[in-house]
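For this depiction, one protein chain was excluded, whereas all remaining protein chains were kept in their positions.
Up next is subunit A:
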């Protein structure tokens, strides 16, 4: 990055890829500065998943059946992969709201009149949201450890696998912010982007293996849950953490959750990034 900056001439653009990365990082920096000046938004973003951890653990914990076990500890260890995955998807709403706000205030007009890389405004935003998501995950993991969650509670794991799990979670979160970006560009007001960015996340995250064992679902629902892209990441995380409640279903994403999670996330990025950048270019 610094090399590109140093050699970039004052007016003409360098090579398109270098320019795109550079411009995206400039916009990302802008969004991170914004976040640091509105700390209450970051804090509210943290409180919600922490509440989920505490509520699910203590309210549902005693009455859930994971496989054959009804132990509250097993449910706690089962639950965390689901909560982590749900948390990363919630960045969708803030991405969308931020972009809608920029449209609303005329900042997007300013950016679109500049000789900058076309996708950079959106990429910069999604990268900044990724940083926030990573921060949220870190705090959440600490809270989870405090309430008794442990990796390797159902088999062996190691540091590399745990890190890989967090990597998949972040990739999923990043993929979802592109959906949020498209929503933000489409609805154009921050309020609509916040609610529009959230409502669809509830069915996506609950019609899954995140909070309950899918083997207790009716067959058609179980099918949906097992092929839900979100479930693939949850399953992959559970496998890598060696936590209980891993699905034994024959569905391909449940059998190959790491690959499924990677493929789904990359596919979501490819599709929604293309749509969002196209929408941005023609935004009037």
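Note that contacts are C-beta pairs under 8 Å (C-beta built on N, C-alpha and C of every residue); 3 or more make two chains touch, one makes a residue touch a chain; residues count from 1.
By our rule, contacts and distances are computed from a predicted model.
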> The hidden chain: which UniProt name fits, "Fe-S cluster assembly protein SufD", "Beta-ketoacyl-[acyl-carrier-protein] synthase family protein", "ABC-type xenobiotic transporter" or "Insulinase family protein"?
Replying inline: "ABC-type xenobiotic transporter"
> Of the residues A:19, A:76 or A:125, which one touches the chain left out of the display?
Replying inline: A:19
> Which one, A:21, A:42, A:72 or A:107, makes contact with the chain that was left out?
Replying inline: A:107
>> If I consider the whole complex, including the chain that's not displayed, which of A:53, A:100 or A:116 touches that chain?
In response: A:116
>> Across the whole complex, list the residues on subunit A that are touched by the chain not included here.
In response: 5-6, 8-14, 19, 23, 26-27, 29-30, 33-34, 37-38, 105-107, 109-116, 120, 282, 284
